[in-house]
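Report on the following structure.
With one protein chain removed, the remaining protein chains of the complex are shown where they sit.
Moving on, here comes chain A:
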C-alpha cells in the first residue's frame, strides 16, 4: 500500500475520473476530475498530479494532487464522464445533464451545454444517476426510469425511451456502439438496442433468488460478452451475455454496497471494485496451474495473456479467465488497496498504472504504481 496518500479536500467525493490519454502515447495519466456530493455548494474540480506547470513548490509528497480549477455544480454529482480531452459530462441529482468545457489556456471551467430537466417526474425533479458517452453521443439514465440519448452540440433530445424501467436505473454502459446495458434497483440487467424502435429491452437478465439492487456495471474491454456487475450485497457477478439468464459466477467481494466496478482498460485480467464498507479491491485472475502459462501450449485452454497488449480482436475460442465458472478452479487473487477504517469509497478510476479514488471521508487517494 505504499505510494498512496490521502488528500483532504473538504467535500465528499462522489465521482473521480481520469482524463483519457491518447492511446498512441505511452504516458501515464496526469489529470483527473472529481465531483462532489452532499454539500450545500457542490463542485466539479480538475486536479493535476504531474509536472504540469501547475504544481506548487511546497508539495509535501511527490504527486500530491493540485487543484487546477473548479466550478459550481447544481445538485450532487451523481455521475461524471470525460466526453473528450476538453469536455466533461455530469449527471446531477436535480435531473440535469451538463457539459463542462475545460479551457486549457486559462485553466478554467465553464458550462458548455445544459439539459435542465433531462430526468424528471411529473411534478418533481428526478435525479439523473448515470451517464455514459461515446463521443458525440451521450446516454443518460435516471431514477425516473427513463433512458435519454443526446448528442453533444445539439440542443434537443435525440431519443427518449419512456418507461424503460419501473424502478430506478442505477448505471449504464455501452455494450456495443448501438447497444447499452442498464442495471436497476430490482436487480435486473437490461440490454437495449438503439436500432430497434419501441421501448422494450432486447434482453433482461437477473439473478434468481433475492432481487438485490445492482449499482454498477462494466464491460470487459476486449470481450464484449463479458460484463461485471456489483450490487447492494457487495457481490461481484460476472455475466456472459451470450448465454443464459443467469450470472456466470458470483463472488463475495464486499460487506456492503459495491459502488463501482471497473475492468482495467488495457489489462483486463485486472478488475477493481470499491464499496460502502470503505474497501477498494484489486482482483487479479490468473491461470491455475503451476507451470507458467507460456509452457502450457495447447493443453490447457484457459490461457491468459499476461502481456500488456491484449490480443487484437480477442480469440473467441479462448475461455476467458473470468468465465472459468468455479472460482476455485481459476486462481483469483484479491488485494486491499487502501488502509482500513475508512468511510465509504464512492468511486474509483484506473488508467495505465494510476488509480484514483474518492471517499466520504472527504479524501482523494492516488496510487501511481498499481501492480498490473
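Here, a contact is a pair of C-beta atoms (placed from the backbone, for glycine too) under 8 Å apart; a residue touches a chain by one contact, two chains touch by 3 or more; residues count from 1.
Please note the rule applied: contacts and distances are computed from a predicted model.
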Worksheet item: Which of the following names does UniProt give to the chain that is not shown: "Calcium homeostasis modulator protein 1", "Importin N-terminal domain-containing protein", "Nuclear pore complex protein Nup85" or "Protein FMC1 homolog"?
Response: "Nuclear pore complex protein Nup85"
Worksheet entry | Residue among A:137, A:165, A:240 or A:269 that touches the chain left out of view | A:165
Worksheet item: Where the complex has a chain not shown, which of A:145, A:268 or A:352 is the residue touching it?
Response: A:145
Worksheet item: Of the listed residues A:38, A:252 or A:333, which contacts the missing chain in the full complex?
Response: A:38
Fill in: chain A residues touching the omitted chain (full complex)
6, 8-12, 37-40, 76, 78, 93, 121-124, 126-127, 129, 143-145, 165-168, 184-186, 188, 190, 201, 204, 206, 208-211, 213, 232, 256-257, 276, 341-344, 360-363
